[in-house]
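Data first, discussion second: the structure below is written as structure tokens.
One chain of protein is taken out of this complex; the other chains stay put.
Which chain is which? They are A and B, in the order written, and residues in each are numbered from 1.
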């Protein structure tokens, strides 16, 4: 619970309204009632601001004609994230180490842990302080898990992987399985390229549910500080993803991809092997990244510049019209005697 | 085992043939032998109906010249589903609660349960009657699981989620992980928007293996009664999917998607955030749903009307021919002196 005076300081906003009003919950614009702080994300919400029952509303600029308590922030979504955190943060409380945990010899456990039942940890591993391991977590030999990291149920981490501090790994994710490297032999049978690298996940990463992050072939697979992965994401062997890059669900990175810092990669995208993506690049949903992407570039489709791709995509939907216009031109030209029938293609209905 | 007289009643078909013949198994057209009932799905099978060794064949209309036992049904696939069920239904038998189960304080267990070993249930949860929990299932604090629900191995359900009655959740699925909400701060670091909503799965839903259904930001993520999800499907935070909608594998729903009732969504489709899809819409495989879809609409490609998309797609494969026809027109027009060379684009080989 905070007064608006205090909340405005926390979220770095300017208060227009009653500094002594009190909020105890963040809520969506639709659901917010008395006692809630909410957020007007778009113009559409701003126009309806007087219909909101929320005690305070975070906005990007003062709204004339409103008698509501407004928190005016230069980045209102960020201010709202901070408001949610201020009102709903759950303080860590150690639950200790369950008696129903298997820990291998040589493994060192930190302090103030929360290790649930049915956790299995291999030998010679190092588990930091205040780590939370949910039921069914399996951690391989010689892994290192940093302080304050939370690993949810049924996550599997293979041997020799390194997970930093303040990392969250959601349920069902697999870290350190073999990279996909095979080569056919003389008889056509696939021979494995044994994978000798590891996985290193740096501090402050968030990894969604049921992701797969393969160990490296020789070079480690690396998620740099603050990488955020959504669910069902494939990270191939020896791929490296730069600091603070954000990746949406069902995207796949082939082996040896190098992704820069602060990139935004939307859902169901994919990369060819050994592609480099520059810092700050923005990859649209379902993009096939088939060649190098420059820093700051915006890419869509089959690796096209996004603006160009959009123009092409509009014309794709108008292809029947374009084809019809070509036919009319041909008819006019032929009727004027300027092009013989022979000049038409032999079988226009089916080329390619 | 049923006589055809009885089976015809069960599957709501008209029998043409011997009412006293007996079947004890359903089988595919290819594999069916004496004692089996099978199903002629297409014209191709109907033409081969006399070559089948099955005792009875479910068809859409009587086949002239056939001496087989036919079950004529207006919806033969539905009739076949009922025949399979009638012949192969397995009646529920409680195996009780394994001694190797961890149950938190305050949790209430129903009657006639089948709880396998290695199951972990948090505190203050409610488990209904005749629930089956396979090994490795993890159920969080304060969850509710309805009667007759089956949860397969290694499923992870986070705290505060609600699963209805007669639901099936296949192995490895994750329910209730945090939605993917981040916003960059002043330094470019991603700040989490803490997710305060839950997941609610209504009665009669079937959820495939290794799916991920995220908890809501504020509004709950909801699967309405009878939703059927295939495998490896991502359901984003605060998404709602309407009654009896069917979704094929590897599809991803972004946060805040609203899907209507009785929609059919094929594989590897995806939606932009906050999209609405109307009742009864049909979304083709790999469609990117980029804008609102009306009730009953059929959509493909980048959210195009399906018929229009198909015409465009045919012309896409004929683009080399269209380009060649444009070149021939240009040549004819220039040779007739009707268009100068200058009127050609400066660099036709590489625009875009």
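Operating definition for what follows: a residue touches a chain if its C-beta (ideal position, glycine included) is under 8 Å from a C-beta of that chain, and two chains touch if they have at least 3 such contacts.
Since the structure is predicted, the reported quantities are computational estimates derived from the model, not experimental observations.
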{"item": "From B:6, B:194, B:274 or B:311, residue that would touch the chain that is not displayed", "value": "B:311"}
{"item": "Option from A:18, A:66, A:114 or A:234 whose C-beta touches the chain left out", "value": "A:234"}
{"item": "Per the touch definition above, residue among A:252, A:278 or A:294 touching the missing chain", "value": "A:252"}
{"item": "Sole residue of B:21, B:177 or B:248 that reaches the chain not shown, by the stated touch rule", "value": "B:248"}
{"item": "Where the unshown chain meets subunit A, residue by residue", "value": "102, 118, 120, 136, 138, 154, 156, 158, 172-174, 177-178, 180-186, 188-194, 196, 210-212, 214, 217-219, 232, 234, 236, 250, 252, 254, 268, 270, 272, 288, 301-302, 304, 308-309, 311-312, 315-322, 324-326, 328-329, 332-333, 335-336, 338, 352"}
{"item": "Those residues of subunit B which, in the complete complex, touch the missing chain", "value": "26-28, 30-31, 75, 77-78, 80-82, 84-85, 88-89, 100, 116-118, 134-136, 152-154, 168, 170-172, 204, 206, 208-210, 226, 228, 230-232, 244, 246, 248-250, 261-262, 267-268, 285-286, 304-305, 308, 311-313, 316-320, 322-323, 326, 329-330, 333, 336, 338-339, 343-345, 348, 350-352"}
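Simple rule for what comes next: only the chains that are shown with their structure count from here on.
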{"item": "Euclidean distance of C-alpha centroids - subunit A vs subunit B, Å", "value": "24"}
